[in-house]
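I have placed the structure first, in the form of C-alpha cells, so that the comments after it can refer back to it.
Excluded from the complex is one protein chain; the other protein chains are retained at their positions.
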Amino acid sequence: MAEDTTSEEYWRWTESNWHDSDVDWKEGDIISAGVDVGSVSSQAVIMVDGKLYAYSNMRTGSDSPKSAENAMDWALEGTGMTVDDILYVVGTGYGRVNVPFAKRAITEIACHARGANFMYGPTIRTVLDMGGQDCKAIRVDQKGKVVSFLMNDKCAAGTGRGMEVFADLLGVHITEVGDMSLQVEEEPPMVSSTCVVFAKSEASALLREGWPKEKVLAAYCLAMAHRVVGLLERLGIEEDFAITGGIAKNIGIVSRIEQELGIKALKPSLDTQIAGAVGGALFARALLQKERKKK
Amino acid sequence: MITTGVDVGARNVKVVIQEDGKVRGKALVLAGLDTEAAIEEALDAAFKDAGLARDEIEKTFATGAGRKEVAGADDSYTEVGADAAGAIHLYPDARTVIDVGAEEGRAIRVDERGKVVDFAINERCAAGAGAFTEAMARALELPLEELGPLSLTSTKAIPMNAQCAVFAESEVVSLIHAKTEKRDIARAVHDAMATRITSMARRVGVVPEVALIGGVARNPGFVDSLQRDLELEVLIPEDPEYVSALGAALLAAGIGK
Amino acid sequence: MIEMFQEWYENRHEYAKDWKDKTGGKVLGYFCTYIPEEICLAADILPVRILGSHEPQDVTEPHIFAMYCPFCRDCLAQGLEGKFDYLDGIMIAQSCLHIRQAYTSWDLHVPVDWSYYLPMPNHVQSPRAVPYMVGELKAFKEAIEKWTGKEITDDDLMRGIDIMNRNRQLMKQVYELRKREEPPLNGLESMYMVVSSQMIDKEEHSRVVEGTLKELDNRTLGQPVGTRLMVLGSENDDHEFIDMVESCGSTFVIDDHCTGTRYFWDEVSPDGDPLTAIANRYVNRVPCPSKDWPVRTRVPHILSLAEDWDASGAVILQQKFCDPHELDIPAIKNALEEQGLTTLFLELDVTVPVGQFKTRVEAFLEILQEDDLF
Partner (left out) sequence: MADKTKYKTAPLKTWQRAKEIRANYYRNYGTAHEKGGLRWGGGAWSFDAIPAGLGDDVYPITSEPYGATIAFQREFSDQCLEAAEREGYARDLCAYMRNYWGSILLDKYGWVEPGEERKPFPKPDFVWQDHICCSHAKWYQVVSDLEGGLPTYCVDVSVGPYEHLSENGMEYVVGQMHDGIEWLEQTTGRKYDDAKLIEAVYNTCRSTSTWAQICALNQTIPAPLEEKTMYSLYVLGTLQKSSKDVADFYDELLAEVQERVDNQIAAVEYEQARVMTDTQPPWGFLRVFRYLENVYGCVSVGSLYTFSLIGNWIWDDEGRFVPRPTPQSQGIEIKDRDQALHVLAEWELSKPEWQHFYHPKYKSDMMIQIAKDWKLDGVVLHYNRGCEGLSLGIAENRLAILEAGFPVLIFEGNMGDEREFDEARTMARMDSFMESLDIPKLEQ
C-alpha cells in the first residue's frame, strides 16, 4: 500500500462558477439560495425572484461547513452580493445540516425533484439523480413534488465515485470517459463486476488481454447503465425523463441508459450538477413568501 | 543455491532473489497495464540490487494472480503456497499466516512442517483489503501513510457498518458531518477492516504464532485494530509485501517444500 | 415507571442473574416467539428471548454462512461471547431456517445442560396442525418435567396461561392508547415495553405495565406527534433506528413485528384441555411469514392495524437476507399503497448506516408531510 502512488488525478473534474451579469440583483425582491453539500461535490445557487442568477460547482472538502462557505463565496464572486443580502438559504445534500447560513435543511431527493422541474419543465415525471456516492430514481408530479423514490443499496456501482476511480485507472480524463466509451464498433460484454474496487482489477485484466481502453470503458459504462436501469424499472418510469447529477454529463452512460430504456432523456440546458441547489433555492423562495404572508 | 521469486500481484510486481535462504536482492514495481514490462523492470532492479547477473540464477518460480505472465519461470506456486513458504521461513513457529494486500485478504493455517492445512480468502469485498483504506484516506483528505498513525491517537471506538468501500466512504462523510474527530474516524476505518479480516481468520482458526504479511501490514493503525480483535501480538517482517515473492524463491530452491 | 422497560432491556443479563439468585429457578433461553411460554411458566422457569446486541462482531463467520440474516448471527455471537453464560437451557420452536442455525450452532458450541427443538407445525392453516401441536406440546411438557424433576399439573398450566394472558391484555391496553390523536407514548417506548416482556418475569412485568397505564392516562409526548407511522417486518429491536425516525418529525403508532404485536396480540382461550387451548393459540396467532401460507392472512391483518391506528405511512423493515419476509413484502407493499399509505422499505443489518438511512427517512417524511414547500 505504502508504495502505491497515483501520479495524475484524472478523476478531478473542472469546477466552475457563473453569474448573470445582465441582471442587477439590487432590483430584485426575493433573493434566495440553495446550497447542496454532497459527498463528492458542493454547489451553491442564488436566485433573484425565482430566476437563476448565479451558481458555483466545486469539490466537497472533508469539512462540510467550510465546503458550504466556499461554494457560496465562489458563487457570490464578482456579483457584489454578500451572504447577508440573501434573505433565505436552504441547505441540502449530505451536509445539509451543516450549512452555516441555512435556515432550513431539505433532502437532496426533494431538491433534485424540484430542481429538475425548474430545469426541464413541469412535464418531468421521472428524475434519475446520479450523484457522487448514490443513485436515486425519483417520480415527481407536475409541481416537482416527490411521489416516490428508490436509492441504490448495498453497492456504490453506478455512482460518480465509481466513474472517478475508473478514470484514474485508465488514465483517461473524467470528462473524456463518455465520448471515448462510444468509440467502439460494437458493444462489448459488460464487465461482470461493477464494484469500484474490483472493477479495477477486472479492467486491468482486460487491458492486459489487449482490450483497447475504449472497449474497456464501453464495457464498464454498459454495466453501470444496466444497474441504474434496473433501479428505474423497479420504480417504474413515466416520461418525461431526465438525468441530473455529475454522471448526466457522461454521454457514454446516458446514451446507454436511453438505449436500454428505449426512452430519451431530456437534454439539459444547465449544469446537471446544480439541480439540487436549484431546488433548494426555489424552496427557499417559497418558504420566505410563506413567512411574509404570516406576518 | 541462488533462486528468484516473482510475485505478480494485483497492484505490484515484487521480485526477491535469495541465496541459501538469505535475501540477496529485491525490487518492487507498479504492475500498471503492461505487466510483462513491469516484470522485466522489477527483475532488472532486483539483479542490480543483488549485484548479480541473470545467468547466475539457477531457478525462477512465479506466484501471484498474474504468475502465468512470468515468461521463463521454471514453475509457479499459488499465493497461498508462496505465502506459507515465505512466512514459515521467517517465522518457523508461525501456524497462522494473514496476508492483507491491496485487493485481497487471505488467512492460511500451516502445520509444523509449514504445510498448508487450511486457508480462507475474503470473498469479493474491498472492506477486507488495502483498497479500503485508500478510499477512506481520500474521503478524509489525508495522505494514506498518515491514516494509520492518526488512528493510533484515537481513544474512541465507533462501530462502522459498511461492507462496500464506497458506502463506507459515505459513512465516513456522514461521520465528518456529525463533527466526529478525524482520528476517531480513522480508527473506525481500521476497526471495520480488522473485524472483517479477523472473521475470515477465525474460519481457519487463529493459532499462534500469527504472522501478518502483505503491504497493509505497514499500516500501524490497522495492525493495532487487528491485534485488539485477535487478542494477540502478530509478527510482522521487515518487508511484509515481499514475503510471497520470497516464498516463491525459496520453493524454487527446494526450501520449505 | 415507563422508564423501567428500557432499564430492563439494557440490563437484561443482570436481571436474569438476580432472578436466579433470588428464586433459584431455571432460566431458559429461547430463539423464537413460537415457544409455548405458558408451559415454561407452569414449571416456574424464566423464559428469556435471545436477541442480538447490535455490535459488530467477528466470531460467527466460522459457524454461519454470510447469506443468512444478521439477526441470527448477532444472536449466536451473544452465545459464543458468553453473554448468556447463566442460561440453564435453550430451546427453539420451529420457524425460519435462519434463526434455527443460531440455535443449532449454539447447541454445538455453547454448553448448556438442556436443549430442546420443538417442531412447531408450519402448515398452521391445516386442520391437522392443532392435533399435531398438542402431541408435540405433550412431549415438550414431559421433557420439561424430566428436566426440572417436577410434575406439571393442569392447574400449573392454567396458571401459566393466566399469567401470559394478563400480560398480553395489559400490553394491548397500552397499544389502545396509541390510537389517540396524541399518543401518550412513542414507538421506542412501546418497543422497550414489548421486548422487555420477553426477558422479564411476566408477573413483575405486568405490574409495571399496569402502573404505566395509570401514568399514561394524562401523559403526552414532549414533542409534536408529526406523521403517524406504522412499522412492520422482521425482528426489530434497533432502538437507534426507531429513535432516529421519531426524531425526524414522526411517531410510530402501531407495528407488526415479533418484537411487537405479533408477540402478544392473541390470547389463549382457556377452556377444556389446557394443552389444546395453548396449541390453538400458537397455531392461530398472528403468523410469522414463514407460516403464513397458502393464504396470505397477514395482509388483511396489517391493513386493519394501519387503519385502526390511523397510520398515514408505513416503514417496512427487513433483516437483510430474511427470505420469509422477502416473500411477503411485495404483496404487503402493494396492499398498503392501494390503501393509500406511502411506504419506505429498508434493510436492517446488525447496525444501520444512519447517514444513508436518515436521508431516505427524511425524504419519505417530506412526501408525507402536508408541506409548506409548494
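By letter and in written order, the chains are A, B and C; residue numbering begins at 1 in each of them.
Criterion: a residue touches a chain if its C-beta (ideal position, glycine included) is under 8 Å from a C-beta of that chain, and two chains touch if they have at least 3 such contacts.
The structure displayed is predicted, hence computed values, not measured ones.
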item	value
Where the missing chain makes contact, among the chains that are shown	A, B, C
Residue of B:Val29, B:Leu43, B:Ala65 or B:Leu250 touching the missing chain in the full complex	B:Ala65
Selected residue (touches chain absent from view) among C:His63, C:Lys141 or C:Lys358	C:His63
Chain not shown: contacting residue from B:Ala87, B:Val116 or B:Val172	B:Val116
Contact residue for the chain not shown (choose from C:Glu37, C:Asp74 or C:Glu136)	C:Glu136
Positions on chain A contacted by the hidden chain, ascending	192-193, 205, 230, 233-234
Chain C, residues in touch with the chain not shown (by the definition above)	61-65, 67-68, 94, 96-98, 100-101, 104-105, 107-108, 117, 119, 121-123, 126-129, 131-132, 135-136, 139, 289-290, 293-294, 296, 320-321, 323-324, 326-331, 333
Chain B residues that touch the omitted chain in the full complex	65, 77-81, 115-121, 123-124
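The rule we apply is simple: only the chains that are shown with their structure count from here on.
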item	value
Chain contact graph, described as a line, ring, star, complete graph or other shape	complete
Chain B and chain C: spacing of chain centres that average the CA atoms, whole Å	45
Whole-Å gap separating chain A and chain B, where each centre is the average of the chain's CA atoms	37
Centroid spacing, where centroids are CA-atom means, of chain A and chain C in whole angstrom	42
Sites on chain C at which at least two other chains make contact	355-356
Where chain B touches two or more other chains, by residue	167, 170, 173-174, 177
Chain B residues within the chain C interface of the complex	123, 159-162, 167, 170-171, 173-175, 177, 191-192, 195-196, 198-200, 202-203, 205, 229
Contact footprint of chain A on chain C as seen in their complex	342, 347, 355-356, 359-360, 362-363, 366-367, 371-374
Chain A contact footprint on chain B (complex, rising order)	10-12, 28, 30-31, 33-35, 65-66, 69, 102-103, 124, 126, 129-135, 139-141, 144-145, 163-167, 169-170, 173-174, 176-177, 182, 215-216, 218-219, 241
